[in-house]
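Removed from the display is one protein chain of the complex; every other protein chain stays in position.
Moving on, here comes subunit A:
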Amino acid sequence: MTTVRIFVTYKPSVFDPQGSTIKDALHTLGHNDVTNVQVGKFFDVTIDEQEEPVEEAVKKMADQLLVNFNMETYSYQVLEEAK
């Protein structure tokens, strides 16, 4: 089994209302050196052993469901390699 953490965020060019609000709140608390906050979500996806390389499986899941490429982008990291 392999567990992959897939991160989904707005594209950098798309205004992130939550990130902007949180940045303002951090400024209010005195963290004036904060220049940007990007909010996103992650999915820990555990995949059974399979022939398909993890990279391809993740790409398919992102394309089909997890990401709306009109406004979002994604990255991922493998948390737990197959044993």
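The criterion applied here is as follows: a residue touches a chain if its C-beta (ideal position, glycine included) is under 8 Å from a C-beta of that chain, and two chains touch if they have at least 3 such contacts; residues count from 1.
Following the convention adopted for this analysis, contacts and distances are computed from a predicted model.
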Undisplayed chain, where the name is taken from the UniProt record, one of "Formate dehydrogenase subunit beta", "Iron complex transport system permease protein", "Peptide ABC transporter ATP-binding protein" or "Phosphoribosylformylglycinamidine synthase subunit PurQ": "Phosphoribosylformylglycinamidine synthase subunit PurQ"
Subunit A residues that touch the omitted chain in the full complex: 10, 14-15, 17-18, 21, 65-66, 68, 70-71
